[in-house]
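Complex shown without one protein chain; remaining protein chains in place.
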């Protein structure tokens, strides 16, 4: 069997070519592969298409994010649920590059994004969803009625690489997530040709995780890398609250 | 909050009306709601549409199954992946009623069946699949090409009631399955308006199952019923091996 | 969204607006709270009724914000706040979480908004001058929840109405809003205008009408 454990973060991302499509898991701090994103920034691949819930930078302290890769000129296109901040008063690092036309973006409702990733992993090329019907996002899209209700056609979103983060793994690649760390991780693993997971706890021997308690089976996972302890490794931080007026 | 625990099996199925659509979980013995099926047979609802992987009767000892309800004249239609046995030499109890035209059947590939149930639970009215392209099952069906490959349109399969079986539950309805008991249970729970689960172990207080270890969240589960110990309650049996020539 | 607008000098406070929304929650409902003002709903004691809070990142059954020092940094709600879990909680992944949403299991989604129309359309993902926007889970929730309640300021900082005849901003969903709590009162979009459910203390019908861009009905 192929060995999945990589010696370090750099080795885990070393072969990613220019032009790759990469999905970053995470929702807020939990489950975000900060270390793999930082390693990718070091690695230097460019002309990337990146997929994530957000482009980052909405919360403090700032952690490695898509915005950082955009700032370094590595990104051709982003597919995400936020190209701007939720609050009109906030500005994301990404937004100014987007508004200046230096990076493309495809804005996708979060549930549609999750389902398109799952569809890619499930061999479903396209499906219909009620989300975004009657909105600007429906313009020019294929519409269809089922049982009198209008739906939009959405296509699977396969990716070359998925960057994941999990609390625990065994050497077979079976993953366990802690609490809301799970978020996009399982569906991005499914959507990926090669799924790379950064792991918080020491990697366990095969069989150490009860088969009933596995969240993402190892057959979806191709590479594992142990996160170094801080300060070398990056770990979730407590969000700094902004003072509200 | 509504109390989910029902005092007995009869109470758990008492209100099921004639004409209902009911999905039975299970694959082989594991995860099959034998007790709920038996209670439904007693309850007497008729003109039912039943959904399950098989109609039962392929293995010994025989347990409550769709075939039993067909034999009692309660079934209008069956949607399943087997209307006949896998081995040409075997005859299912169901098959003779089907061949005599006494019950309708819709034969669905097993993966398409699982995905149609999940789609119903996920608010996806229809999706495309490569399964069954070029076969008899594709005749008269809507076909479409994506990236040069042919697919068939499949529709969601919502159900009125799902009958489930799990190893463990808490009073909130959170379920845990043991090994291959899981099979169709989670997706049938998702597809159902009302999901009823028979539970093997004593039902736990809310919070007794780690939130990370829940297989089917309680928001999908409406009724729980404790399986009585044998001989009153029905439990999986070791399959009697047939002698091979 | 309107979150950064200071409370109006008269009318409901932000918490009072959230109180009005929470008062409508029925026992056993599954409730999704958007970022900002909607999260204030979870501060409201509605006993003996109990609801289940769902967050789109796969948290089912969360409770109050974690006390300082006791945060689990791997547990956040949709707004990124470190919440706690109540007994009976369960975690799912993102596709399953939106299966819950799209499958129609959410009894009410409470959101902020820039604009809401008398016909029940609303806008909360893109401001006029922006190239992009922040949709998040709002379009899925708005299209698929059983009910959409909004909690929002009644007017912009410059006094322009946010309750209007027709949305000028790109909408999040159409014909879905059934209740709107603002600093001036509680209203229901009913097609020909907004029906007044309640006016905030000190707010006259005339003042509310003057601040509203559509007909007010009693």
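Per-chain residue numbering starts at 1, and chain names A, B and C are given in the order in which the chains are listed.
In the analysis below, a residue touches a chain if its C-beta (ideal position, glycine included) is under 8 Å from a C-beta of that chain, and two chains touch if they have at least 3 such contacts.
All of these numbers come straight from a predicted model, not from anything done at the bench.
Among the displayed chains, contact with the absent chain in the complete complex occurs for A, B.
Only one residue from B:84, B:194 or B:213 touches the chain missing from this view: B:84.
Residue positions on chain B in contact with the hidden chain: 27-31, 53, 58-59, 81-89, 95, 98-99, 105, 107-112, 114-115, 117-118, 129-137, 167, 177-187, 215, 235-239, 244-245, in rising order.
Annotation for chain A: contacts to the undisplayed chain at residues 1-2, 118, 120-124, 170-172, 174, 190, 205-207, 209, 211-212, 214, 217-220.
As a convention for this text, only the chains that are shown with their structure count from here on.
Shown here, the protein chains touch in all possible pairs. Chain A and chain C have Cα centroids separated by 27 Å. Per-chain Cα centroids separate chain B from chain C by 38 Å.
Across the assembly, chain C contributes residues 85, 91-92, 95, 98, 101-102, 144 that each touch 2 or more other chains. Chain B has residues 122-124, 211-212 in contact with two or more other chains.
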